[in-house]
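Before I ask anything, here is the structure I am working with.
For this depiction, one protein chain was excluded, whereas all remaining protein chains were kept in their positions.
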Amino acid sequence: MREELLKSFVDMDEQEAVRIARELVESDGGAVAVLETCKEAMEEVGRLFEAGEYFLSELIAAGDMFNQIMEFTLPKLQGDEVASIGTMVLGTVQGDVHNIGKDIFKVMAEASGINVIDIGIDVPHEKFVEAIKEHKPELVGMCCLITLGVDSMKRTIEVIKEAGLRDDIKIIIGGGRVSQAVMEHVGADAWADDAARGVRLSKELLGKE
Amino acid sequence: MAVDAKQLAAERAARLKAAVELKEPDRVPFTGIGGDVIAAYAGITSYEFNFDYEKQCQAIIKYVKDFPSDQPVIGMTGLGNHVASMAFSDYPDLYPIISRVDGPTNDILGVDYCRFPGRELDENSSPQFIGREYMSAEEYDELIADPVKFCFEKILPRIVRAFRDMKAPEAHAAMARLALEKAKAGAAMRDMFRQLQELGYAPGGLSVFFAPLDFIGDQLRDIPNLIKDLRRYPDKVKAATEAVLEPLLKVSVNAKGPGVETAMIPLHLNEYLSPALYNEFYWPTLKEGILRLAELGMKSQVFFEGRHDAHLETILELPAGWGTAYFEKTDVRKAKKLLQGHTCIMGGIDVGMVISSTPAKLDEYIKEILGEMMPGGGFILAPNIGNLPRETPIENIRAVYEAVEKYGKY
Partner (left out) sequence: MVSPEMQKLAQERAARMQAAIELKEPDRVPFTGLGGDIVAAYAGITAYEFEFDFEKNRQAAIKWLKDFPADSPVGGIGGLDNLAMSVAFVDFPDLANQFFMVNGPMNDVLNMKFARFPGRQLDEYSSRQFIGGKNMEPEEYDELIADPVKFSYEKILPRIAGNLADLGSPTSLATMARLGMVKAQQAAEMRKTGAALAELGYPTGGGSTFAFAPLDYIGDHLRDLPNLVLDIRRYPDKVKAAAEAILEVLVKWTLQGKAAGAVQAGFPLHLNEYLSPKLYREFYWPTLKEYILRLREEGMRSRLFCEGWHDAHLDTFLELPAGWGIAAFEKTDVRKAKKVLAGHTCISGGIDVGVVISGTPAEIDEYIKRLLGDMMPGGGFILGPNVGNLPRNTPIENVAAVYEAVEKYGKY
């Protein structure tokens, strides 16, 4: 059944995947199996995306399936069964309201075991600082799709530094406007303009890969 | 505006003001006479006058240049859309675009009571208001409860073709088109007012107000029905006049442009009513309207259409210096006897004479009127009705202006 779930998920057969997951989750130890299979499937989808076989629509569809399945799976799991590999505060920076890419990255990061605290879009610099203080994450993710947002990221990182929090965290940036040059310009630690790579790098920053 | 134009404008305004304040100015203030003849004088059809802004403005300027008076003679540029003014009375910025229907805007709206030259009428006719019954007697309660809402929801869709279904895209498109069209007219108008200023006329205009019972008679029930209603549902009619008073005043405020100090009040039902009915149904809310307009900073200029002889005395209930009584058929001499020192009187030139008489007779006629009406001041010379037809002999018009020049000095 795990095989079938994996296959239908990766093949984007939403109805079938959800049906199998519902069935599986009721069996003994099923919830853990569903969780792991879905993570594996998300990873595979990410791989296919990086290979150019899958496109954004598949990422979105996969994310949606993942969320649907988790909705009935997570309540069935014990606390220690969902242990995360680390926490990330994630937001689209001030002045930028694009959220699709961030949301895709978020599900994939969650699927890989990162506990993501999503603080939304058009996030003011101070709100990043507050969230870091509150959630004490290992990682901060910033998303930026418009040129204007580049400056915003730079400023946010400065504000984090001023608050004395920069050394406690690693910062990864993503979205359509990021590059090696932008990463250096704003003073981040890693960059990715696709979600799969972003998840890989995040895990590396957490020392989990 | 050149200095002499400015000075001329100031003199003209002072002249009119002095008369309203019941004083003797330097000369008798004269409103001028015009109407459809303005288009004819410019050699254009009424259709052109009503549909072509530029030609209209040129015609007016030509006429005003050749026939200067204390007020520019504009003629008839469209018909009032009073139900719309009331329906949108809470939107003062819309007043300039919804309050009047002219040729092009009627093409957009399709107003049931409007007839325009070159459309429903011959191309040399003047625009016509042909009202009908737009409200049934059963609807008085609704009108009384909320006249603005009632006019908006019930009457506008019956009157304006484009508003038949207020929710429809047609209605919404019509509003946008109306504004776009009025902007075109506005450009031509601004140009005209600039030229008028150069000719020594101060910018300004008139606000409007209606006797509440006239609003019901003209716009909603149609006069014959209303007359019957007075006997059948007297309490409802009375309550309705009281209900429409406030929104009508709101419209007057909306219509009051910068510098406007006068509200024109054309009366219609007055002539139809016995003093008993007049005093019970018509006069109370009209009187209150006049008093309220004064509080709002406007003097009234009441145009007593038809014969007002039977109701003249009621004018004395208003405080002296309240405004101007403009007469059509009532003899201004008779009015003067009663109102001198209390009310400024306006009118005096029988348009029928101007149309059919000769220059020599007109000279004599004006001389006589002025001789009787000028002494003591408080008089504005004006035609008894606003519209001189296209065929009016120009030499007769000229004779009037020349006579005013000759005999109008105090």
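Which chain is which? They are A and B, in the order written, and residues in each are numbered from 1.
In this text, a contact is a pair of C-beta atoms (placed from the backbone, for glycine too) under 8 Å apart; a residue touches a chain by one contact, two chains touch by 3 or more.
None of these values were measured; they are calculated from a predicted model.
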Given A:A61, A:L77 or A:A163, the one touching the chain that is not displayed: A:A61
Omitted-chain contact residue, chosen from B:R177, B:K287 or B:K367: B:R177
Among A:M12, A:V32, A:I117 or A:L165, the residue in touch with the chain that has been omitted: A:M12
Touching residue (missing chain; options B:I98, B:L230 or B:I345): B:I98
Hidden partner chain, residues of subunit A it touches: 12, 14, 52-58, 60-61, 64, 95, 97, 100, 103, 146-148, 150-151, 176-177, 179, 181-182, 185
Contact set of subunit B toward the excluded chain (per top definition): 87-88, 90-91, 93-94, 97-98, 152, 165-169, 171-173, 175-180, 182-184, 186-187
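Here, only the chains that are shown with their structure count from here on.
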Mean-CA-position distance for subunit B and subunit A (Å): 72
